[in-house]
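So, chain A:
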Amino acid sequence: MKNRSSVLPMTLITVGALLLSGCAAAGNAAGSADRQGGDPVAGGDLVIARSAGATSVDLTTVHNNNSIFVADQIMEPLFMGTDDGKEVKPWPAEGYEVSDDLLTYTVTLRDDVTFSNGDPMTADDVKFSIEATTKTADTGGWGYLNEGIDTITVIDDTTVQIMVKYPWSPFIAVLSLFSNAIVPANYGGVSAEEFYEAPVGTGPFAWGEWKKGQSLKLVKNENYWQKGKPYLDSVTWTVVPDVNTRKLQLQGGQIDIDEAPDWSSFSSLENTPGIVATAFKSTLISHVAFNQLSKPFDDVHVRRAIAFAIDREALIDAVLFGNGTPANSLLNPGSPYYDKDVKGPTYDIEKAKAELAMSSVPDGFSTSISISSGNTEQASNAQIIQSELAEIGIDMEIKPLEPTATRQAVQSGDFDMTLTGWTMDMPDPDHWTTFAVDPDGGAKSDYTSYNNPEVIALNKAAQRENDPKKRAELYTELQQITGDDAFLAYLYYSPYAWATTDKVNDFFVTPLGNYHLEDVYKSE
Partner candidate 1 sequence: MNREAKAKMPGTHGLTETDVATSPEASPEATQPILSITDLTLGVKRGNSTTSIVDGVSFDVAPGDRFGLVGESGSGKSMTLRAIAGLLPGGVEVLSGHAYFRGVDLFSLSAEDRRALMGPQIAMVFQEPMTALNPVMRVGEQIAEGSRRHLGLSRKAAMGLAVDMMAKTGIPDPIRRARAYPHELSGGLRQRIMIAMALSCRPKLLLCDEPMTALDVTVQHQVLNLLEELCDDFDASLLFVTHDLAVVNQTCSELAVMYSGRIVEFGTVASVLQNPRHPYTKGLLDSAPDFDQPDRALIPIPGFPPHLADKTPGCSFAPRCSFATEACLTGTPPLTTVRPTTMQPTTVQPGAGVACYRSDEIAEGVLA
Partner candidate 2 sequence: MLQRLSFIPGRLLQAVPVVFGVTLVVFFMAHLLPGDPATAILGDKATPASLEALRVQLGLDQPIWAQYGLFLANLFQGNLGISFSFQRPVAELVFQAIPVTMSLVLFSMVLALAISIPLAAIAASGPNKPRDLLVRFFTLIGQGMPQFWVGIMLILLFAVNLRFFPVGGFGNSPLDNLYYLFLPALTLAISISPVFIRSLRSSTISVLGSDYVATARSKGAAGAPLFRQHVLRNAAIPTVSIIGITLGYLVGGSIVIEKVFAIPGLGSLMLNAIYNRDFPTIQAVTLFVGLFVVIVGILTDIAYTALDPRVNLTGKARA
């Protein structure tokens, strides 16, 4: 009898499995409790305006959210993050079992899932898809996230067995990544490039038409395995770079959803008749990153002094217009294993001056912060921090560079301070913690060159630890130490800002930033 001690709370899996197999018709009730009721109305085209268009729909290599959130309406991974972003639930998969030595996962698939072209989804497709994604590791794709996978073997049409190289607790979360979405084996006989000109998936929508840089339209997938869904006939994403133009188009009823209204007009949108503005819980964390290779940021007291000197409430009011909460930890409240009791540096001028006195530059120093030009939020943060640091004798010059130039400077270590942030791609902290604290985790600790062996060890242990309680303790300790080290000065957790017309119902954005359009319907 296999030991069902899976990483996820036992109850939920069985409940999820029962629910899905038992009453498919009722649709996925889990997690949509807080949405308005009313019976869904079929039909209509949903128009979503965004600042930039999708650049590619190849989920295995594309890196920008604009492309990801469109493509994941076509192709779905085996598992899906829950609406609260904390757990993973089976989606086109039935469930899975893990062997005692935690090295072999046996995933069973639903037998009623078909691709939009009518072909049934089988284990062969799953094997092909995951292996295709893993291969992209050597061409700059998301493959490096699958490096824990060893072999995939097809047992029968609805069962596939995956061996992992070492006990790897985030495995199921990795399977829920968009990059592991399921495509027909051998791309249905065409070349990869041809396939991605009009990709086929098991998702709620099928390929429509793409006018690059202008609009992308997907149409209803008649063979979607969740019967009766999606309600919409089609979805169109339009490209409207100017935030002000998007807002005015929404007020004019020209579009249904404005992807990212600016915080300054969020409150005015909220009380505009016919408009619903919602701040969805996110896994977004914004912080100041210090380059420990550039003096004096190798001195922990300098970093702590700056962390204490920043008035987070003031930032939230001035930049987010009150829509945010001060950040106390590396992890975001929306992420599993976030510990709200971790005490990170908070705004305290006296402590800041004390820390600076103990540092290698007691009477202050001059430095600079590199930000992306054209990004109003970063410009605002930088200007407020500049005036706050001036109070404790730190003269910080603002260096706005063109976004890619800034990124190049940061990645090549040519910066003092910079403003960065992170959103989770899967309901597991491992991707972010490894990227942030482990120097050879791929990004020299988020390019800060932070190197604390104790923290690195904690992170590796957590990666291997399957017992949730032990894993939680490890992550709490990790959050506490990184907070004290202040290798990043955490600023705030800000929600995702969305605005829709009141005719849009059941539109919900998960903490990972994606949204399930199969539940959305337009009422008159």
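Just so it is clear, a contact is a pair of C-beta atoms (placed from the backbone, for glycine too) under 8 Å apart; a residue touches a chain by one contact, two chains touch by 3 or more; residues count from 1.
Criterion applied: all candidates are chains of the complex that A comes from, given by their letters.
Here the structure is a predicted model, which means the values were calculated and not measured.
*Asks:* Going by the C-beta definition already given, which one of 1 or 2 is in contact with chain A within this complex?
*Replies:* 2
*Asks:* Hey, which residues of chain A end up touching candidate 2 in the complex?
*Replies:* So the residues of chain A touching candidate 2 come out as 52, 55-56, 58, 63-64, 137-141, 144, 193, 196, 211-214, 238-242, 244-246, 248-249, 251-252, 254, 401-409, 411, 420-422, 435, 442-444.
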